[in-house]
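Okay, structure first, notes after.
Here the complex is missing one protein chain, while the rest keep their positions.
== chain A ==
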């Protein structure tokens, strides 16, 4: 894929998928999307426990399904903490999801996925009121069904919804978005081709306080430019 030929922003100020710079992709938020959760009586007879909460979030061509189990007894006794719940995150990408990314196969032990999992865990651990569920475990399963950029922000949005669906107490919602920078023009909600070309910042914030829980950036960027992107990120997220 020769992404260098891609025109990030054309003369009319539109992006490659005809969006304006601050326009988000079409999004859909669905709750209780796991098939077993709608008919819990039939699945429990088969011996499988349906998830306590699930959600599917689609942002453009990226689609992520999250299921939440818990609070439940920890699978491993040693993982239990006496005064709070532990959060366990597992991230998987279905083999056909890696569209445009060169088709690189990702396994469960992949460092990139482990990193995303750790980021989600650390984002939600302080937001979930873990002290209400001592000695228990909250397991979050993230399954990326289609990947077209912004896996981490979509997963965070989906996890928030799934936790709400599971009825787990949280201090606030967590909302997340990716921000790119083309020359001096910030762009919101990057797609895969844009992600490969532009410096990208992922921000997750708590809308009621406007505070940032997660900020991740992987590309070289001048400090002054960064400042602009960061303030834009928090503004946009609180608008959600």
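Just a few scattered comments:
The rule we apply is simple: a residue touches a chain if its C-beta (ideal position, glycine included) is under 8 Å from a C-beta of that chain, and two chains touch if they have at least 3 such contacts; residues count from 1.
Here, contacts and distances are computed from a predicted model.
Think of the chain that is not pictured: of "alpha-glucosidase", "GPI-anchor transamidase", "RBR-type E3 ubiquitin transferase" or "Exosome complex component RRP45", UniProt labels it "Exosome complex component RRP45". Take chain A: the residues that touch the chain left off the picture are 78-79, 111-112, 114-115, 118-119, 121-126, 201, 205-206, 209-224, 226-227, 230-231, 233-234.
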